[in-house]
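Missing here is one protein chain; the remaining ones are kept as they sit in the complex.
As written, the chains take the letters A, B and C, and residue 1 is the first residue of each chain.
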Amino acid sequence: MLNLKIVKEKMNEFPSYLKSWVKTFTGSLTIFCLLILFVMPFLSANQSFTHVFLRQFSLAMIFAIFAASWDLLTGISGQISFGHAIFFGISGYICAYLIKYQSFPIWISIIISTVVAVFFGLAIGFPLLRLKGPYLALGTLAMSLILLKLFLMGSLADWLFGSEGISALPGLAATPVIEYFILFIFMILTFVILIQISKSKFGTILKSIRDDEVGSDASGINTTKYKIYAFMLSSFFAGLAGGFYALYIGAVNPTGNFGTVLSFFAILMASLGGLATISGAALGAFFFIFLEYALIEIGVVEIGNLAIDFGLYKFAIFAVILIVIIRFAEHGILKPLLERLKDLWDLLLGR
Amino acid sequence: MEKLAKRIIAIVIIAGLGVGGGLGAWFLFLAPGAGEYSWSSKDCPGAPSGISSDQIIKFGITGDVGEITGDGAWEGCYLAAKEINEAGGIKINDTTYYIGVTREDSDEANPNLVTSRGIAAAERLVYNKKVQFGIGGFRSEALLAYQEVFMDNEIIFINTGAATDVFCENVRSWYTRYKYFWRSMPINSSSLGEQIFNYLFRLIYVLNATYSGEIANVGIIYEDLTWTEDLVTGIEYYFGPYGPLPAYRNMLTANIPYDVTLTAADMLTHVNTLMAADCDIVIPIISAQGGLMLMQHYATLQPNFLVVGIDVQSQLDTFWTQTNGDCIYEIQMQSIHVTNKTPTTIPFWNAFRAEWGHDPLYTASGSYDALNFIVWAINETQSLQAYPTLTQKMETATKANILANPELFPSSVGGLGAYWPTTHDLVAGYPFGFTLFCQWQANATKVIMPSYNSVYIDSQLSNIGTLILPPWLITDWTT
Amino acid sequence: MIVDIMNMLFNGTLTGAVYALIAMGYSLVYGVGGIMNLSHGAYFMLTGYLLLWMLQTPFFIGLEWLTVVFALIIITVIGGLTFLLLVKPLQDSHVAVVIVTFGLAFLLEQVVLISPSGTEVWSIGQLRLFQGYTMVFGYPIVHQYVFLIVMSIVIVLLFALFINKSKLGKSIRAVSQDREAAGLMGINASRILLYTVMISALLAGLAAFLYLPGASLDGPSMGWGYLLNSFAVVILGGMGSLIGSVAGAFIVGYTISFTNVFVPYGPSWAHLVPIIIIIVILLIRPQGLFGKKELR
Partner (left out) sequence: MGVILEVKNLTKKFGGLTAVNDFSFEIKRGEFIGLIGPNGAGKTTVFNLISGFEKPSSGRIRFNGIDITGMKPYKIVNLGIARTFQLVRSFKYLSLLDNITVSCLSKRGKEVSKKTGTDNYASSILASVGLIDKARIPPIILPHGDLRKLQIGKAVGTNPELLLLDEPFSGLSFEEQLGITDLIKKLHADGVTIFITGHVLRELMTLVPRVIAMHQGKFIADGPPVQVANNKIVLEAYLGRGVKIA
């Protein structure tokens, strides 16, 4: 699948490739965003900034990785998953268990838990991939609910830690700024890898399976094999995000790590940004996290006698925004946004 | 010409976007970053206007906004702060301080818990609002995650809702880190178990004496979650074949753990199972909607058993309307009711009702006590330093010290406040942390049951009523 | 023993009757339009709260039956609006429909949650039409639930009659079999779908009216549990198959009650069983027990 020679060639032309990419509109916009993200932690040393605001960025980055992994599986490969929290949660639990009860170092725990998530991807993908479309969606949803309920049971608490899970884990890093940069690097890595995959021949095959599985089969592609690859790759990054999330929180518990709501977070973020774009997942995640942040920040607004507590109504407001966005921008907000911006930019330059 | 116009429009739009984006960025980055939360009189209920931020002792309350337990914690703290501020605040080294209270939504009562929201709430309190003390917490798994933020910053945090033992075990096992953690409500789940056993043993004894040994079987029905585990193990032990009290051995005939997502039809099945197992007393250990369903079917089917146990929803005064009166005859544990658990309990109860228009939930009395306890320690030490000054002062509130000199310690509404110095947990047992057993009786009245001196000394408490058995039960037991 | 068996049978029938009503509409919408309506559970929940709110309003004192009429009308209209405003424009995209209906369900849940009675559990026992119970073989049969079961059977039969005999029913069947062909026959498929979604919402509302007065409002998130078990029912019976969803509902009902009664520690596993059913059925017979065609 991977041809070393081609990779070498690509590496050789990398600088020029990069140069031409930077010159494109999306390229320069991406660089601009990355630069902003890079300088962000240096803007203020205020605790309120580093420990509250930056941490929201870190959270958004974790969810960006998670949502991008979902986008690879569903947006690119067309395998609808409603149970992505399986990998997220399993990895978080393994990571927490290894650190807390086996005293493994943090990074080794993350690596092991991610690998375990991949095995789960294999184990769950293998039987479930016979299903198509909404059936697969329900199958994965059911799988995640089974895990959730098993982990929740008080009578199994001796084995699965019960509803209270594992707590008092060390943080990912000593300060939020270091944590921010670790996640920043991993987010960039994830996105570079996932975008490259989606653009590669391998990605083309995955997309062909999404568009027409029978046709792909007729083109001599072993679709099952590629779907399992997609499942494993996706669960790898979901697992990575899950491990980071466990350490970000410092604890794991069934609802918080296996909950259906997390699977839906991934779906919402990825589809807000735009399905099959990968980078849309990042936009969706940041939008999602900061909308909530902003609504809490706005707090109570009094208009005449009417007091609207945006903090309290945040989920209702969020639901409305979600419905409106999906209703009027079915393909997410990233692509249309970029196109409009590009049009404006071209106009500005007089093109 | 047209091109130029378009270009101008584009410039305007991009400028507009830039300004809009800039404003948004300013709002998001700078507003919370540069200007921290500014405390003022509006955060200090009952305080005079125009006090400066330095004069405020800042309390942060975590909990679910718009949900009964979280609102309870807030309401209790608010009332305590208001009373102190209206009384003129507190003086530390001749400076007058007022109590400021603020809350953040940790969303912890959400069935779809998102742990990061609790963390974010705690971080906002600690880093943005710079609170000096924390109060609140209700859902164990959420609190387990976000308590770390307070511990990291060496801020005293008093839990007022989560009963799990693990929190205070932390204090014992890792004192250097968790010494800032305290619990003011409820008593831990092991002690809860102890109290319910004491009461049940006595109740069964009394009933058997009255109805010539009719009580032969008990059943339990509980949420299959971690918090019920110890209680259930206790019940299985005491009423099982190897119990220490021969009279109560082999009484347990039904043992029903259920998944919290049960429906009313499932509950109907369970009630029938309990009836088929010939239970005479059923012990629910329920925090969620199961209690309502249980009592609904109880009212319809009029089964030959009495319900005695834990039903968190039933602690609320609104439970009667919620169940349409179906909760009648249910006996359940609750931390606080209109009785003189301590001299301040009834005044607190009345003040709370006057302020908020409904009865206080256990998180309300717990947070009221928590705030008063901290303020007492501040007053006594004339210091705001969490460790060692305040912590060590608070640790003097031991059982022995309070019993010896009760007047030296702050009054508490939930029972005499005493905190085991090694675990910072509430001392269980009369007259410290103990629970009341209350029965719903006709006309939406909730009556405190005599505990036959098993949990509390009945003669010492006011408003103790009498146990009323359902008529069908009396018929069954007397014939 | 006989009591245990009665317990299992009666509760299984009861659960089955409720799920039959809820799942039938859900399955119908999927079968006719390929729409996976995640707000279906929320309709059920919302009807309950609509009833509660109206019962709490002084205006309706003495007019309790009117609340039912209003609640059913409102929920039917909400169902219709869901289709017209949200589902219809997005029909081509599976994921978009799923997300938008999820968003709606979430919104309804939140709206109920921030309403004054949203955070607590409630009984709407005032609407119970039958009180008391009768002992049969030492087992108490609750009259209200008998009423529910009978009504459920009647509604299912009427519904089957409606689908098979009425003009609208025939159009619905035509659209579900072949949308394009139905279009050629002059049937406005989109209008038929609208009716289907409204009917499904009405069925969910009816289920709520029949079941909740004898049960309880378990909080705004209660719709999800019913939605999930409807999945199990529909997967078991085959998507789009009405007989299948009725049969599936009773199978799920009996499985749950069997686990509740006869399996040690069963009650904590009872709601895992439908999910395990989903997985097993999906793996061995993806078209369901009664479904004919596998939907793409």
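By definition in this document, a residue touches a chain if its C-beta (ideal position, glycine included) is under 8 Å from a C-beta of that chain, and two chains touch if they have at least 3 such contacts.
Source: prediction; values computed, not measured.
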Shown chains that the omitted chain touches within the full complex: A
Option touching the unshown chain, where A:132, A:207 or A:335 are the choices: A:207
Residue among A:150, A:188 or A:221 touching the omitted chain: A:221
Chain A residues touching the omitted chain (full complex): 201, 204-205, 207-208, 210-212, 214-223, 276
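One rule holds for everything that comes next: only the chains that are shown with their structure count from here on.
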Chain-level touch network, classified as line, ring, star, complete or other: complete
Mean-CA-position distance for chain B and chain A (Å): 36
Residues within chain B bordering two or more other chains: 66, 111-112, 224, 257, 259
Residues within chain A bordering two or more other chains: 149, 153-155, 260, 312
Chain C to chain A touching residues, read off their complex: 36, 85-86, 89-90, 93-96, 98-100, 102-104, 106-107, 110-111, 113-114, 224, 228, 231, 235, 239, 265, 268, 271-272, 275-276, 278-279, 282-283, 286, 295-296
Of all residues in chain B, those that touch chain A in their complex: 3, 6-7, 9-11, 13-14, 17, 27-29, 31-34, 36-37, 65-66, 105, 111-116, 119-120, 123-124, 126-128, 140-142, 144-145, 148, 164, 166, 170, 223-229, 232, 257, 259-260
Complex interface listing, chain A residues touching chain B: 43-44, 46-53, 55-56, 59, 149, 152-155, 157, 162-165, 167-168, 245, 248-251, 253-257, 259-262, 290, 293-294, 296-297, 311-312, 344-345, 347-348, 350
